[in-house]
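Note that this complex is displayed minus one protein chain, with the remaining chains in position.
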Amino acid sequence: MRDVAIVSFAQWNGIEPERNEVEILRPVVQEAVERSGLARQEIDFTCSGSSDFLQGAPFAFVLALDAVGAWPPIVESHVEQDGAWALYEAWVKIQTGEVDSALVYAFGKTSSGDMAEIQALQLDPYCVTPLWPDADSVAALQARLFLERSGCSDRELARVAARSRRDAMDNPFAVAKGDFALEKLLAEPCRVSPLRDHDCPTHTDGATALVIAAGERARGLCERPVWIRGIDHRIDPPALGVRDLTRSASTSLAGEKAGVRRDRLDFAELSAPYTHQELILREALGLPASVRINPSGGTLCAHTLMSCGLNRIGEAALRIARGEGDRAVAHASQGPCLQQNLVCVLEGE
Amino acid sequence: MAERCAVVGIGQTKYDAKRIDVSMPGLLREAALRALEDAELGFGDIDAVVVGKAPDTFEGVMLPENFLADAVGATGKPLLRVHTAGSVGGSTANVAISLIQAGIHERVLAIAWEKQSESNAMWGLSLSPPFQVSVVAGAGGYFAPLIRTYIRRSGAPEDTGIRVALKDRQNALKNPYAHVRIEDVTFEKIAGSPMLWDPVRYLESCPSSDGACALVVTSEAAARSAPRRPAWVLGTSMRSEPNQFHRRDAVNPRAGQLAAKDLYQQAGIRDPRREIDCMEIYVPFSWFEPMWMENLGFAPLHEGWKMVYEGATALGGDTPVNMSGGVLSSNPIGASGMCRFAEAALQVRGEAGEHQVDGARLALGHAYGGGSQYFALALFGSERP
Partner (left out) sequence: MGDADPVKAIVTPVRLEYQCSAGRAATRFLRGLAQRKILGARSRPGEPVYVPPRGADPRTAELTEEMVEVSDRGTVVTYSIVRVPSENIKLELPYVCINVLLDGAGIPFFHVLQNCPLEEVRIGMRVRAVWVPDAELAPAVTSIRYFEPLGEPDVPFEEIEEHT
């Protein structure tokens, strides 16, 4: 396997209704390319992640090419998945030896439509979607099962929320942030029992881009390349009643294949839109209590559907590049109740 | 550096306007099981699954591969979902092939599909935001003006499109999977069919179909145990360009030209017209055949229509095109690109039945999408490279 490193990362999250997807994406892509040290034309491959249904238009990703400057024609692909999977496709392309560098980007405006309704479309169209279960309710089912199985209470969930929001204060791209006392959070009524507002993700719009490069190329481009030591992704069965929702088997398997526990970890960026899901993921990856989770505030504090997974990977890389750790695990998730999961182990030079 | 890769299993569903006899999972499994059977493998032998389809608005399900994961044997495995507009069937195959070439997996199942009867494809294609002019009626409305330009530039006779349609529709009669099969098709019947978007007539246009296509691609080592002759991948390529910009040539797009050149270089092809035995290319409106002949380097500029007139692209010609009946005969949008790759692979395996080109050893698969801006190509050969 070729060594591949993340050499630059840029993101933007927020709500600016007067800008469309391309206008949001363009400066982010430009920043990532500039920081990479490569000229746009020197990047061999481009891959992106986005969703038509999120945008409310078919072929939504087509216009996004304007943000990239695809002329002369480029080698380019797209997945209808979170940008983390676009990163995977780009990593694979580098492994084939055909290319040495790649631009990966993702975007989505959760503010365009009704997230609860849109996400209900991801479920079984015959037996489940017609009931229109909103995403919070579906997650709440999982939360209830988890609390019962684990013996955790809503206090543990509130701890995740409080910690995340406190850490988010240091992240200019996080949207939900602040110093919240545990008791204050617990005094709030439930949104969908057992979940309260703070247990649910704060949706926002966003765009993310990063550049990866192979071996010597990466070393020549930045001070401290962040190597992708392992990357794997797996999916669980879709039917909510068929799998153990309190455990994430696909995350465990992906973590094993990516080599999460081969060595000590300094921190983890886990893409858990809901607080209880962080606890599920932590257990699934077998992370000891010493591993700090989501120093960025995580997806809970900035849920940019289709790019939040890529953000976790970028945030982890950012911290390693800055010397705030040497080895970390980054995770992305997709589908109802953590159905599909990608795990990535990053290590600084 | 890339590992060798071969197609050892091919499966297609019967294409039809409405496959109301199967659900979405059923549709995918029909193709997947046929491909696995062809390769004499089971779901358990597959390391990863790559699914491709076009806009989710065609079925009204967001990220449907999530709910289809167990139907395609993907649980516990890596699953990718590719979406590159109309070329997606091709790029899905290319992504699956990459996984083998990278040495990451031994056996990958690639499935491309569309069950567009569930929603309304023309509506799905005409959706535009409220501040854009609503005048382009579906794909035909978008491409007909480009065809008008090609006719003007090349001086091609006005009936070129009818000739291509006749050929493809006659070929479809030799393909049991094809959706549109008109037993008594004639030149006059096509010429007399209603004009939809001048100069494109009804019978010169693709149908809207439900369908799925699946490929099992493997490493060289795994190909050794394949029961039938493998179709070796001699090269793959992809190129994209923006759908509009100053002085863009949308009739003979540079992205298509470059994708072809890249592919030929990988496979050591110097004279495609002579060296490539046959091809399955993405022709949703019959006029695209002469246009792509030029774009892919089989005919000089403005002379693609001559190949049609000479009968070169007929089943018995020197460079048969769309022996299966092509997109003109079956068009499940998300799958159509992979159907082209599948049919090309069938040719070099000698398994195309009635529409087999004798002695085909090198076959080209081609898919395009968007405003003629995304291209995914592959070259298959009967001999190990």
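By written order: A and B. Residues from 1 in each chain.
Keep this in mind: contacts are C-beta pairs under 8 Å (C-beta built on N, C-alpha and C of every residue); 3 or more make two chains touch, one makes a residue touch a chain.
In this text the structure is predicted, and so the values were computed from the model without any measurement.
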* Determine which one of A:E117, A:E223, A:D244 or A:D263 touches the chain that has been left out. => A:E117
* To do: Quick one: say which of B:G90, B:G138 or B:G211 touches the chain that got left out.
  => B:G138
* Structure fact -> Touching the unshown chain, chain B contributes residues 20, 60, 120, 122-123, 126-138, 140-141, 144-149, 152-153, 194-200, 242-249, 251
* Structure fact -> Where chain A meets the left-out chain, the residues are 17-20, 22-23, 26, 29-30, 40, 53, 55-57, 63, 65-71, 109, 111-114, 117-118, 121, 125-126, 129-130
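Quick note on the criterion: only the chains that are shown with their structure count from here on.
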* To do: Can you check the complex and tell me which residues of chain A touch chain B?
  => 1, 46, 51-54, 57-59, 61-63, 65-66, 70-81, 85, 88-89, 92-93, 95-98, 118-119, 121-126, 129, 232-239, 242, 249-250, 253, 334-336, 339-340
* **Residues on chain B engaged by chain A in the complex (per definition of touch)** => 1-2, 23-24, 54-64, 66-70, 74-85, 91, 94-95, 98-99, 101-104, 124-125, 127-129, 237-243, 245, 253-255, 258-259, 370-371, 373-374
